[in-house]
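Missing here: one protein chain of the complex. Every other protein chain is in place.
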Amino acid sequence: MIIKLEKIEVQSRKDMEMIDITEQVERVVAESGLKNGVVMAMTAHTSSGLLVTEGIDCLERDVLAHLERLAPKDPPEGSYHYWHNRYLDYDGRLGFNAGDHLKSILGGINCFFPVEDGKIVRGSRQRVYFVEYDGPLARTVCIQVLGE
Amino acid sequence: MIIKLEKIEVQSRKDMEMIDITEQVERVVAESGLKNGVVMAMTAHTSSGLLVTEGIDCLERDVLAHLERLAPKDPPEGSYHYWHNRYLDYDGRLGFNAGDHLKSILGGINCFFPVEDGKIVRGSRQRVYFVEYDGPLARTVCIQVLGE
Partner (left out) sequence: MIIKLEKIEVQSRKDMEMIDITEQVERVVAESGLKNGVVMAMTAHTSSGLLVTEGIDCLERDVLAHLERLAPKDPPEGSYHYWHNRYLDYDGRLGFNAGDHLKSILGGINCFFPVEDGKIVRGSRQRVYFVEYDGPLARTVCIQVLGE
């Protein structure tokens, strides 16, 4: 049985950003020697995401803009408020990113693909994205293969 | 170790449609000879989804209607717009389905269940749905078993 885990670093440069990591995922599979099995990927952070969609600039912008519409950093004036927007003793700072945690939950934090004959099985338009909701930050993504 | 991957075709007949594929997933498990392990399923398309919910007509309608409310094909007049709504050189056509990609992200594209003694372990009300957001189209769903 082949079980290999690689933790890759992803450096975001903006507050919100979609970063295509498909090639890193494919590299981990290629280097693992896995013939058949599964590759699983997961962000290790609660204000970032990992998701699969088509790889085009205009759609990247729509994904970020729409998640911001559905779970805004600041609620519309005169509407609701976030409880997380308060002083956090253990952090020594104000909680400020409730909307980004919510985006992470809505968009998801992981994905998996079958691997067949050493190749990831994915749709021709499927790309794997790390999604930064609260950057810029150095982030860790876990990529794991299991199989033989 | 047993590792088997089957790609099934799902033909959607409408623009948006929920198609119960639980029996296909169960068939793949039964035919694989897997006793204990996991079965994983994933749609191979970025304007479709795969999700688990209760199998009743009225709820199917609610899921589709609500995802359309949360990520509409056409934004409400005078509100935001989608960037993806533009001419795409490489496609030779107008990008038009931003809302359907967004539905796919919100509803998810995959699921997994444990397998025990050759049977899928799932809640009595859990059904596996392929969800078409941009049909009608012939679609591919990957179903994979891993274990022994």
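Think of it as A and B in the order they're written, each chain with its own count starting at 1.
Rule of thumb we're sticking to: contacts are C-beta pairs under 8 Å (C-beta built on N, C-alpha and C of every residue); 3 or more make two chains touch, one makes a residue touch a chain.
Nothing here was measured: the structure is a model prediction, and the numbers come from that model.
Asks: Tell me which of B:5, B:21 or B:51 is the one touching the absent chain.
Replies: Checking the options B:5, B:21 or B:51, the one contacting the hidden chain is B:51.
Asks: Touching the hidden chain in the full complex, which residues of subunit A are there? Just list them.
Replies: 1, 3, 5, 7, 40, 42-46, 70-71, 80, 82-86, 88, 95, 98, 101-102, 104-106, 108-110, 112, 140, 142, 144, 146
Asks: Contacts of subunit B with the missing chain: which residues?
Replies: Interface residues of subunit B facing the absent chain: 1, 36-38, 51-54, 56-59, 61-63, 65-66, 69-70, 106-108, 111-114, 116, 121-123, 125-126, 146-148.
Heads up, the rule we're going with is that only the chains that are shown with their structure count from here on.
Asks: Centroid from C-alpha atoms only, then distance subunit A to subunit B, rounded to Å. What do you get?
Replies: Centre separation, subunit A to subunit B: 19 Å.
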